[in-house]
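Worksheet: one structure, shown below.
As you look at this complex, bear in mind that one protein chain is not there, while each of the others sits in place.
So, subunit A:
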Amino acid sequence: MAAPLELSCWGGGWGLPSVHSESLVVMAYAKFSGAPLKVNVIDNTWRGSRGDVPILTTEDNIVSQPAKILNFLRKQKYNADYELSAKQGADTLAYIALIEEKLLPAVLHTFWVESDNYFTVTKPWFASRIPFPLSLILPGRMSKGALNRILLTRGEPPLYHLREVEAQIYRDAKECLNLLSNRLGTSQFFFGDTPSTLDAYVFGFLAPLYKVRFPKVQLQEHLKQLSNLCRFCDDILNSYFRLSLGECTVTYWNFTLWMCI
């Protein structure tokens, strides 16, 4: 427990500590459970790896994938679900499955497949944080990976055609957002007054969708109509991720640099 926990993940922007959903889930969970994480943001030096981000490194372990990282933190006694009942724990698993099946494809599409969004926002942002010449290859690979995942899980054989799937995945995502909004209601968090794993997952997937400025915004528009989900994201950002002045300056500087590219 005394060993330092280092998290390697993608950096932030637009007021978020990270624009990458999975990294954000882990960062949020760490804040909720009080785990002392040292966050190493990936930058465009050759230091650190980029595959399979987020990655948690301790003295003897390297853990990747959010679910495994959260399990590891729980075993280290950083448990945000301590006060949940058995049924609430079961509900957590179910809602996470719902998010991964219904919301994730549309989020991936908005970030990585929709060409306006990808070429004007996502690709420049990631490319600026990857050293040349990897910056020419890696974003494209991530985009293909996202498209692959969408088609393989939602495309119907014998034709894996994106156009037919697009309408369906956005419909499903909007329904999922409605369901989450219904479930949250007027509470501050999904289970009572303290945030738990489910809150980390919902925040991780919703916050980038909410904050990142895209040209093509249909899902974002839908999310903005669900005021309780927006309030949920803003509350967590203000309570757990309030930026220090130094970080504010750095973010602003990064942003202006990016604007100049």
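Criterion: contacts are C-beta pairs under 8 Å (C-beta built on N, C-alpha and C of every residue); 3 or more make two chains touch, one makes a residue touch a chain; residues count from 1.
Methods note: contacts and distances are computed from a predicted model.
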Listed names "Serine/threonine-protein phosphatase 2A 55 kDa regulatory subunit B", "CBPA1 Carboxypeptidase", "Nucleoporin NUP42" or "Metaxin-2", with the criterion being the UniProt name of the chain not displayed: "Metaxin-2"
Among A:Leu98, A:Leu134, A:Val217 or A:Cys230, the residue in touch with the chain that has been omitted: A:Leu98
Per the touch definition above, residue among A:Asn61, A:Ser115, A:Asn148 or A:Gln225 touching the missing chain: A:Asn148
Hidden partner chain, touching residue among A:Asn61, A:Ser115 or A:Asn182: A:Asn182
Contact footprint on subunit A, counting only the chain that is left out: 65, 86-87, 89-91, 93-95, 97-98, 100-102, 145, 148-149, 152-153, 156-159, 161, 164, 167-168, 179-180, 182-183, 185
